[in-house]
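One protein chain omitted, others in place.
The block that comes next holds chain A.
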Amino acid sequence: MTGKGGTGKTTVAAALALALARGGKRTLLVEVEGRQGIAQLFETAPLPYEERKIAVSHGDGEVHALAIDAERALLDYLQMFYKLGSAGRALKRLGAIDFATTIAPGLRDVLLTGKACEAVRRRDKRQRPVYDAVVMDAPPTGRITRFLGVNEEVAGLAKVGPVHNQAQAVMRVLKSPQTAVHLVTLLEEMPVQETVDGIAELRAAGLPAASVVVNMVRAGLPGEDQLLAPHRHTDELTGALARAFSQAGLGTAGGGGHAERLVAPLLEQGREHAERVALERGLRTELRAQGLPVRELGRLSEGVDLPGLYGLATALHDRWHTGEPA
């Protein structure tokens, strides 16, 4: 799950993990940016670097969560290939771990994608996948292609050896139908533009752009077309609205009564809203021209809290076609 900053990518990722866990499934929600956004969302203590159950979804499913710590992942990774022993301690003392996790060409991203792919491929004793789905709260749209494609670059830099092989194995998973990149956006110009660019970049890199999730969508307003043509029959409309407000028990309609005084400010709000909705129409069209499924989620008027999150999960579950992602 990727998306421009501020679009609610972490929230949508968490909602998807809940949604995909429905019906007795087990999902893993992975955080890679060290912000502890998942813990905050689920109102729990900061996540350690280990997988733990964080929520139960509707229908008896389980969501596990993992905040990947790049330094710890590196040590795991080195262990995978090599008993490092004192060489490992020497690396640490010399700052090699800092080097690898912050500076080295993409090693940090290699570790993060590698750990997620390991979770995807992990099997239990009976050779069944441990997780039915792994949902990654991935870096933002502007960095996603580079992030997911980093193993290709590493495979090019490290031309032989275990790192090369590992990088190639990760790339195989990421480019396979097992992976789906979903882009979260808002119906605002910049996020939409970034989404359109992101889809093009993913496609150019051979990475599976799978769908667009439009978050925080505004509701349409009955009769909003009347608002967009505001200068016709204004007096008529004002009078009718004042009468309606009065009818609803909001004071008197005429003679500067309360109901009448409500008309102008509420109409103005309505017009602003209609203007925004009209703008959104164009953006929606642009998104739909990308040839990907577009799913929309409503705005949570109370902000994101746990009930809101479960509500989003329900909404996503209802929209998500079965069998994706594998």
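Keep in mind that, in the parts below, contacts are C-beta pairs under 8 Å (C-beta built on N, C-alpha and C of every residue); 3 or more make two chains touch, one makes a residue touch a chain; residues count from 1.
Basically, contacts and distances are computed from a predicted model.
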| Missing subunit (named according to UniProt) among the choices "Thioredoxin domain-containing protein", "Inner membrane protein YjiG", "ArsA family ATPase" or "Permease" | "ArsA family ATPase"
| remark: Missing-chain contact among A:56, A:204 or A:279 belongs to A:279
| remark: The listed residue (A:72, A:121, A:146 or A:203) that touches the chain absent from the view is A:146
| field | Where the unshown chain meets chain A, residue by residue | value | 4-7, 22, 33-35, 37, 40, 58-59, 78, 81-82, 84, 86-87, 90-91, 94-96, 98-99, 102-106, 108-109, 139-140, 142, 146, 153, 157-164, 187-191, 193-194, 197, 214, 217-227, 236-237, 240-241, 243-245, 247-250, 261-262, 264-270, 272-273, 275-277, 279-281, 284, 288, 291, 293-304, 307-308, 310-312, 314-321
